[in-house]
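Notes follow once the structure below has been shown.
Excluded from the complex is one protein chain; the other protein chains are retained at their positions.
Going in written order, the chains are labelled A, B and C, and every chain counts its residues from 1.
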Amino acid sequence: MKITARVGDAVHEVHVERRDKDYVVEIDGESRLVNADKLEGDFYSILSGGVSYEVSVEVSGDGYIIRHGASEQQVLFTDAGRQAREMSGAREGPQTVESVMPGKVVRVLVDVGDTVTEGQGLVVVEAMKMENEIESPKDGKITEVKVEPGQAVESGAALVVVE
Amino acid sequence: MKITARVGDAVHEVHVERRDKDYVVEIDGESRLVNADKLEGDFYSILSGGVSYEVSVEVSGDGYIIRHGASEQQVLFTDAGRQAREMSGAREGPQTVESVMPGKVVRVLVDVGDTVTEGQGLVVVEAMKMENEIESPKDGKITEVKVEPGQAVESGAALVVVE
Amino acid sequence: MATSPFKKILIANRGEIAVRIIRACHEMGIRTVAVYSDADRDALHVRMAMEAIRIGPPPSTESYLRIDRILDAAKQTGAEAIHPGYGFLSENAGFARACVEAGVVFIGPTGDSMEAIGDKVRARKLMIEAGVPVVPGTPPLGQDVDKVLAQADEIGYPVLLKASAGGGGKGMRVVNSAADLPSLLAQARGEAASAFGDDTVFLEKYVLKPRHIEVQVFADQHGNCVHLGERECSIQRRHQKLVEESPSPVVTPEVRATIGDLAVTAAKAAGYSSAGTVEFLRGADGSFYFMEVNARLQVEHPVTEMVTGIDLVRTMIEVAAGAKLPFTQDDIQLRGHSIECRIIAEDPSRNFMPSPGTIRGLRPPQGPGVRYDGGTYPGYEIPIFYDPMLSKLIVWGADRPQAIARMRRALDEYRVEGIRTSVPFHRKLMDSKDFVAGNIHTGYLSEHPELLKPNTDPWLEEIAVIAASIAHFREVEQHSARKSVMKGGSDRSYWKWADRGGAWRS
Partner (left out) sequence: MATSPFKKILIANRGEIAVRIIRACHEMGIRTVAVYSDADRDALHVRMAMEAIRIGPPPSTESYLRIDRILDAAKQTGAEAIHPGYGFLSENAGFARACVEAGVVFIGPTGDSMEAIGDKVRARKLMIEAGVPVVPGTPPLGQDVDKVLAQADEIGYPVLLKASAGGGGKGMRVVNSAADLPSLLAQARGEAASAFGDDTVFLEKYVLKPRHIEVQVFADQHGNCVHLGERECSIQRRHQKLVEESPSPVVTPEVRATIGDLAVTAAKAAGYSSAGTVEFLRGADGSFYFMEVNARLQVEHPVTEMVTGIDLVRTMIEVAAGAKLPFTQDDIQLRGHSIECRIIAEDPSRNFMPSPGTIRGLRPPQGPGVRYDGGTYPGYEIPIFYDPMLSKLIVWGADRPQAIARMRRALDEYRVEGIRTSVPFHRKLMDSKDFVAGNIHTGYLSEHPELLKPNTDPWLEEIAVIAASIAHFREVEQHSARKSVMKGGSDRSYWKWADRGGAWRS
């Protein structure tokens, strides 16, 4: 099976196949034999070249969050087409700003027609007794405001549109 | 739903039904309103009359093992017919003695034709570095020996038949 | 030990501190009553308590801050005493008095002594009279913004806005210039009002690069009062503590005796009883300024317990029942070093953005020298209404280097799935040269944003790609296998649900 994995800005071509009880994992042309047992919950015990890794693998959106020790690393799996789209700048055009967490809208800091700069606060959402400013992802103009103060929002809810 | 529950030697007639988010549980004619939420794994949080119980419920054979604090209690669910059979003495007639755990047979202490008394050792099974004598459940005669020393046995494996 | 001071105690709190208090009660043979809002029916404190009473809808103003409902619950269950924990009603003198009026023992100081030293403004006055150095500041601010601007000018920028009623950084703002003052004043008042139901704020000189060092005091109702050493709590974000330790790496036995005596004097002057904390700012020159008194049990009390061997919650209960302090100042011996990390449901790499959600998997660290005070469990959905703290991870070591090494090991064992937590940040902090050397101050984290960034070791990236690829391979493989079990069935979403943790909670 072929997979394109993205970690941060780095892109890796991965090929995985079974060999008896093990896996042959090739990353960017370099191959290694890996023994991986799935244990309770999200845990895997991975032995590779005598080295032991205890990782947990959490499904997250288009990829996985891998935890090893106290470190965590997000690995995204992308197909070529989608990757190209993202690389060519998905940030052009109108963009919907979403709430990154469930909570309550306490203040809306912009109106339709306002000019905003990247990083400028747009909406303040309160969760866990903490007010959090949701910032503009780019320079632009507000074309739509979809929430009002007092409103409860889910994670991923559309707040405003910046164009 | 009607259930006959057995705890040790006691038999209880139980009736369970839902009422909104709660359960009405009637035991031997006495009824109570119970709020029960299933949590992670085998855990339940049960509120009954303002009292909070955190129990875990393990499926075990024909019933459940309920754990509360450090205590555990086996609850068996029986239908009337089966219960009657058991009460009338299932111990009559030939009885197959089973291994109560997986392990290795280290010694067979009886031969076919031997007369044995209740509690007499029949077979020694080793597990976890400990030798365990499997005892005769009743007075009788050995009619069959199904294992030999060195043999690995699973839990529930037939060892000998006593008649 | 022989007989319990109370038969039944109600815990007017939630989360890890409710669990902590329940444990102390059960060890003393005391029955426990939990109270819960609708958001907390399945919370750990409800599971663990022997009794549990619903007190209202999720917002704390309608549940955990409702004095009437909590006293009703006490009456209904026959609880003889109430432990308020920290936060919520713990420093509410009105609640302490209402308990007494209802014939229930309040496990904490009296309402009068709480008011005498719990209110920051009154406490400052008390300290100034006693000759204890305090940071320059103002009385409660009025509504006239121009006058506030003048008051700030007099102190000199930067100044600090602080809520009179509360702690924990709520309603607190640093103001660097007059231009910022009006909007920050409004924010601080708004936060104070929503957190404490009281929007009174005041101004204080903002001491640069200060260390937060506090002294634990303990007094009984018979005039006995001792201190149990200090805690260093300088690692903070947004004025909230993230790491605490005892002893402080910069406090010598002589300084400990000095600030300890000062703290005991303050507690005695206010007729204080129960556990309390006297907070100081320590400037870079080693001078201590009185900051405030917390007239309650602190979040970080476990580090004091670890080095003194004294169970503070048990002792609070005993003292509330009228017992004399079971120790004198000479009995208090500090052994070794203890560190606590507050593990919060926030994403450090996104500037501590809240990360509520469902805890899919949870493996707390274990083994020698590790104490885990948690308030959650696998499958638990963190409510958005309350504090984001998941647990306190506390370690003990024979000395500070051993304690740090043990904390590293414990953080490496700790695994929380389903949400982002502060664990990666805490782990990086334990490796930072400044922390290891003890060179910290309350602004340390804002000066070191690199501590919030994820780890980027190349070998970690490699193992992450290997693990994710194998997991993905297995998922695809199993999905195909199950499809054939289904004989053409197509309910894919259900399968995904079953595969991805549905069994945690059904």
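Following the convention adopted for this analysis, a contact is a pair of C-beta atoms (placed from the backbone, for glycine too) under 8 Å apart; a residue touches a chain by one contact, two chains touch by 3 or more.
Computed from a predicted structure; not experimentally measured.
J.: From the list B:8, B:61 or B:150, which touches the chain that is not on show?
T.: Within the whole complex, the residue contacting the unshown chain is B:8.
J.: Looking at the whole complex, which of C:197, C:253 or C:309 touches the chain that is not displayed?
T.: Hidden-chain contact among the options goes to C:309.
J.: Pick out the residues on chain C that sit against the missing chain.
T.: 1, 19-20, 23-24, 26-29, 48, 302, 305, 309-311, 335-336, 363-364, 366-374, 377, 398-399, 401-402, 405-406, 408-409, 412-413, 478, 485-486, 489, 491, 494, 498-499, 501-504, 506
J.: What does the interface between chain A and the hidden chain look like in terms of residue numbers?
T.: Touch set of chain A with respect to the missing chain: 35, 37-41, 43, 45, 47, 50-52, 54.
J.: In the complete complex, which positions of chain B touch the hidden chain?
T.: Spelled out for chain B, the touching residues are 1, 3, 5, 7-8, 10, 12, 14, 16, 23, 25, 27, 32, 34, 36, 38, 41-44, 46, 48, 53, 55-59, 63-64, 66-73, 75, 77, 100-104, 127-132, 155.
Assume only the chains that are shown with their structure count from here on.
J.: Report, in whole Å, the distance between the mean C-alpha point of chain A and the mean C-alpha point of chain C.
T.: Centres of chain A and chain C (C-alpha means) sit 30 Å apart.
J.: Find the geometric centre of each of chain B and chain C from their Cα atoms only, then give the gap between the two centres in Å, rounded to an integer.
T.: Centre-to-centre distance between chain B and chain C: 47 Å.
J.: Can you list the chain A residues in contact with two or more other chains?
T.: Residue numbers touching two or more other chains: none in chain A.
J.: Among all residues of chain C, which ones touch two or more of the remaining chains?
T.: If we look for residues of chain C contacting two or more partner chains, we find 378.
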